[in-house]
Structure formats: C-alpha cells, structure tokens
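Only a single protein chain was left out; the remaining protein chains are all shown in position.
Chain IDs A and B follow the sequence of writing; residue 1 opens each chain.
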C-alpha cells in the first residue's frame, strides 16, 4: 500500500494556495516536486508557470513581472502567461519559435486556487465540494508546512481513534476511541469513509460552545472522507441526545487539503466551514482558535513519525494493521494503484 | 580492520545510561541504530523497549506512562514492560494476541544501567568490572555526545602516545610519547592491553595533587585495556620513584564506555574511580574537573577526524600503521571479526 516512497498522483486538482496569495508579486511554491511560480495578470487571472527558465534554469520567481509577462532575471527572456517565450534580448532577429515553459491550469473557488498537475486537460471536478466559497458556509483558513508525507496525514484523518490520545488535551474525549463505526469504501471512485458515532457523550468546547450544548448529553457523529489525494473532508454532526429523533441540520465540515511538496513534506491547507451562525464572526474566530491548538498536535505527531521513519533503514520498516485500519488500508491501496497506474 | 563502516557488535552489554536517567518519565535514546525508550516501573525496575509502536511506528517516547505500561500517544495501544501489546482501544473484542514491541534486557550496576542488544539471552558478564558501584571505589561520571565512530575512540585510548600532543596542555607530558611499553594481546578473549611506564617523570596536577606527589620524581604506569566493544579501561598507577621497591596500592581507573548511537556518533559515558582518599569528595571534584578539560580535547580531535573522513570519498581513504599501533590494529581486526561473525 502507498507510503512515503510512493510516487505522486498527478491527475488531480490540488490546492495551490489561497486566493490572497496570488497577486502582482511573483511567488514560488514547489508542488509534487515541481518548482512553480505564481502571479496574477493585470486582469486578475491567476497564472502558474514552471519556475525554471527554459534557457539556463534560472528561477523565474527571482525575476520581474512586467505587465502580464515575466522577464527572466538572468538573461531577460520574456514569457507570457501561457509560458511561451516571446522575446530573447540577446538574439539578433526574431524570437526563436516554440520554446517556453510549462503553464498549469488553475481554477479559483472562493478563497482557494486549485492547480491541475496532470499532463492532459483537467478531467475531474474540484475535489472538496461546492460549499467552499458559498456565503451560506462561513469559513476560516489555515496553512501549515508539514514535514511529513501526505499519505500519513490521510491515514491520520481516516482513523480518528487518535482523537482520544493525540488530542486528549484538546478536542478528544476518552469514549471516542472505542465508539462504534461504519465504513463506506468505494474503491471504484476512490472514496473512503469512516463514520463514527459517540452517544451519549459530552462535546468538547470547540463544538459545544458554538452549538450551545455545553454540559448537555449529546450525539457526536464524525465522518472522515477521503475524497481525493488532495482532499479529506471531516464532516461533523453534533446535537443534543434529546433531539435524536429530529436532529437539527447544523453541519460542520473541515476540508483538510494536503498538497505534497516533496515525498516527505506537505503544504497543508485547511478550510473550515459551517452552515449555522452564518453572520456570527465570533463563532468563526472561536472555532479557528480551538482547532489550531489541535492541529498543531497533529503536526507534532506526524513530524515525530516522519523523523523516526527517515532514521530507520528501508529494510527495517514494518507496520501491523488493525481492524480499525480497514478504511486506511483500502485508501492506501487505492493511492498506490492510482500513483502507479 | 574495523572502521566507521563496520557493522556493530550486538552480542555485548552496552552502557544504556546513568541510573538517575531512568525514572517515571519516558526518555528516548538510539543505541546501535535502534531507537529505544526507557523508564522505570513503579517498583523501580528499569525498562527498555523499542521506541516504535508496532502499529504505525509512532515513537513510544512521545506517549504516556500509565502505571507500568506505555499507552501509545497516537492510537492508544498499551504495552507492558515486556513489550507485549495488552490493549487496542479501537478494536472490538479482545486484544489481538502475539503482537508487541521488542524489550531489551537491562542490568543495573552502581550508577550505570547496561543493556544487552543481542538477539539471544545475555551470555556475558558486565564488561567493566566489579569495582563499579563498590563504595571502596568512589567515582564520578560524565557523558559526552561524540560525533565520531566508537572505533576511533577505542583506537585513541589504546595508543596513549597522543597524550604528549593532543593533551600537551592538560595531562600529557613530552616524555610520555617515547616511553617504553608492553603489549598483552589476547585475541581469543578479545582483550587488548598496552602498558606504558614512564620513569622518572613529573606527574601532571590531575594525579600529582591527589597523591601528594607534586614536584616529586615519580613512576607513571598507565595500562590501556580494551575489554569489550563497550568498555575501555585505563588503569593508572602512580607513585614516588623512591617507593619503587614497594609501591603503594593507590589505583585509579577510568572506564571509557562508548555506546554507538549510529555508525558515526557515539554516546560516550565515563566512570572515573579510585581506591584511595575514599571519603574525600574534594579529590573526586578536583580530578573530575581536570579530566573534563582533557576529555574535551579528545572530543575535539575525534570530531575533526570524523569531519575529515566524512568529506573524503571512500576510495580515497587510506591509513598507514606504525609499530605503536600493534595493539590498535589487533583490536580493530578482532572488532571486524566480531562484527561480521
């Protein structure tokens, strides 16, 4: 099954960055091992080009944005937003035809910009759903640079048993680990879900306070959904036990959007939204703060895991899977197949 | 002969740490390339386990000590002091049988805890002798993290010629390098000695002051003894030349206890004792301070050696051995044989 040594899955939309990062300053980010440079044209369209001048591999991100074009900071080659080289200053005569750098398809969705890394035309929908950017789903965003494989992050999210241990001091409760769960494993589509229901339980402040369920016997239902190599949605549905017959439709979704930088480092974008208290910014801020404390625990745990793994010779690596890993194992097998297809 | 590229000798007791390091807090140390976690049970017994959870290789040292057991900080697997997994919270039904992490035999001796890294049962005595922990042998301890191979440290200790040069400013004297010496090379047992006698000489303060031999013509006899891959004893016998016929039995032993961390880094434990001035702590403190200054010179020298060696391609490495290397060469040949047996 897939692990930190598995090749990347290229045919997929990945979060390239937040919309506000794309502007009239060039900025560099490596995605799936490819150095890229980003900017916006004067009309506001986001642009992604390979960050290596076709001539002597100078990083275009160290260059100059001139109108809608980049002028290489070394010998002045000029590239348009499609990556075509349209001027070579030292060349007598017309610009040589047919040289340029690769440009990548981008798609903007609310606060996110997605990038298609595959060789052909994009042939998939954006992976995290329509609610992103919808004003009825107020949201907050975070970014972490994660020094670990994105595969380990997906596995972390698909088995929330760890809430009771890694997050014992933040949003985990002891009853979470041993609560019953259901699986929905769709190997055809590459969609893997684990639905865990804890009841009755007491909710941690991050959920109890916004929903006014502090000190109330409650139902905590959490669905981990691997939706794509680049998107893992954690759906939360929390309500009073007394409302179980007709639960309110208060929904929380955290979109965990891992974009591999290298085999062992990951751009970890998070988009966290809800469909209630739509006008209330204090709810947004409160949940953001509470979640940040918990996500830092994931970062630390996955960093420790990666550090250990990188110190162990390949032939001394091993792992044993448990019943609760069934979703994770199915997901990792699918990833391996998708990566090596 | 053995060098920084030689595999480790596993069938041997190694110093794992000082007794005071073992307590009710988990602590991690890598020994012979294996990450380990240490603690004490509630009854005070020291415990050493592999520092990788059998499930997803999470470092157990980042986990929780609960009574005598470790609860993995990721998904809550519980391990007893023998390394058996006795609880899997997410598992419906009984704990899966027969899974666990490796535990290692430990033996406590005075201020030291030794670990057996071999696969079978320990079949050797502790390597540094019975005097360690004996109240008639008051002692002090030191620890250095040495960024060099333990083989280079053994070779350093077995040819004390270097006292006149590397330690010219601390406990070396010019006459030391050219003094006569005897060898006792026991290739059967893997015990290698070089006995060097300098007389008459003047002793450096580290020995002269405690023995009240300042400014006195003296005999300085030093025996370097490679006793095991993990133990090198330097025996000192120093007395007035006028007492040569019936020398007093004042003995000093420095046990140099290198425990390889990786091929090129070493946990360097030192236990330094004497059989005189038994009640006098000022002697202990004085010698400790004097020795520390000299040992730092060894650390610096061996660090420079390793830094150079690591920058030189393997096919450009060479060395020439001299007559005074006979003991070192025999020791390194034995180490190579023991490592690859």
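Simple rule for what comes next: a contact is a pair of C-beta atoms (placed from the backbone, for glycine too) under 8 Å apart; a residue touches a chain by one contact, two chains touch by 3 or more.
This structure is a prediction, so every number in the text was calculated from the model and none was measured.
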item	value
Options B:97, B:245, B:323 or B:341, residue touching the unrepresented chain	B:323
Of B:161, B:222, B:264 or B:290, the one touching the omitted chain in the full complex	B:161
Touching residue (missing chain; options A:65, A:88, A:157 or A:255)	A:88
Missing-chain contacts mapped onto chain A	30, 33, 35, 51-52, 54-59, 62, 64, 71-76, 88-92, 96, 99
Absent-chain interface as seen on chain B, which is shown	155, 159, 161-162, 164-166, 177-178, 180, 301, 304-305, 308-309, 311-313, 317-325
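Note that only the chains that are shown with their structure count from here on.
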item	value
Rotation angle (°) superposing Cα atoms of chain A on chain B, nearest 5	120
Where chain A and chain B are represented by their mean Cα positions, the distance between them in whole Å	48
